[in-house]
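Note that one protein chain of the assembly has been removed; the remaining protein chains are unaltered in position.
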Amino acid sequence: MKSLTEHLWFEVPGRRGFLNISDTVEALVRKSGIREGLFLVNAMHITSSVFINDNEGGLLQDFEVWLEKIAPEKPYSQYHHNGAEDNADAHLKRTIMGREVVVAITNGKLDFGPWEQIFYGEFDGNRRKRVLVKIIGE
Amino acid sequence: MKSLTEHLWFEVPGRRGFLNISDTVEALVRKSGIREGLFLVNAMHITSSVFINDNEGGLLQDFEVWLEKIAPEKPYSQYHHNGAEDNADAHLKRTIMGREVVVAITNGKLDFGPWEQIFYGEFDGNRRKRVLVKIIGE
Partner (left out) sequence: MKSLTEHLWFEVPGRRGFLNISDTVEALVRKSGIREGLFLVNAMHITSSVFINDNEGGLLQDFEVWLEKIAPEKPYSQYHHNGAEDNADAHLKRTIMGREVVVAITNGKLDFGPWEQIFYGEFDGNRRKRVLVKIIGE
């Protein structure tokens, strides 16, 4: 069994934003030399997400609007978590979008459908945060 | 390490529906010959889901009603993604239900609790779509 571990750093300007990290993680599959295996990508912070969806700007706007409806940022006073903090909504938004994805590696590539792209979702930005990539296989 | 990769095709008539795929995927565990390992099942499309829940018809109706409340299909004009497309709600519904499940294989079987069943959830149907199964282990 072979494995590869990498920590990626991202800094999203502003409180919220989405980054398409597909090319970055695909390059790590090649670096690993693994032909058959599993690929884990997860946010290492509890106010951000890694998820798979469509790389379409309108849809990313829809996610922003929808998450604000389900778990609004303000008023800050509506959340017990806030006080010293003001980011309770970011914990809830990340729960909807998910912490991690697990992807198959087949013939040395991410085994993706035609529109699958991997995104980093930031819900409490303006700071450097990490994403973990772990690949195991042969 | 052994591995097995299979792509399953499904066509759900109508826009939305749920298929219990438990028997189909359990058969793939036997085919793989893997006794101890991990089993990934994921939708390869970004408007469908793979999830684990109860095989009870009333509950599946509840999911349909609930998802329509959280991420309504209409009016189509409420979503930036729509225009050429009309399936923004399907991207949001799939986000709630999840892209993938990872299941343990123990003694050559899916290591499931008593009521766990695997479903394919379709939110933009009337077309052939794929599910990926990847098993790794020994």
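Per-chain numbering from 1; labels A and B assigned in written order.
One rule holds in what follows: a contact is a pair of C-beta atoms (placed from the backbone, for glycine too) under 8 Å apart; a residue touches a chain by one contact, two chains touch by 3 or more.
This is a predicted model, so every value here is computed, not measured.
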Residue of A:F51, A:Y79 or A:Y120 in touch with the missing chain, whole complex considered: A:Y79
Those residues of chain A which, in the complete complex, touch the missing chain: 1, 3, 5, 38, 40, 42-46, 70-71, 79-83, 88, 91-92, 95-96, 98-100, 102, 130, 132, 134, 136
Missing-chain contacts mapped onto chain B: 1, 36-38, 51-54, 56-59, 61-63, 65-66, 70, 96-98, 101-104, 106, 111-116, 136-138
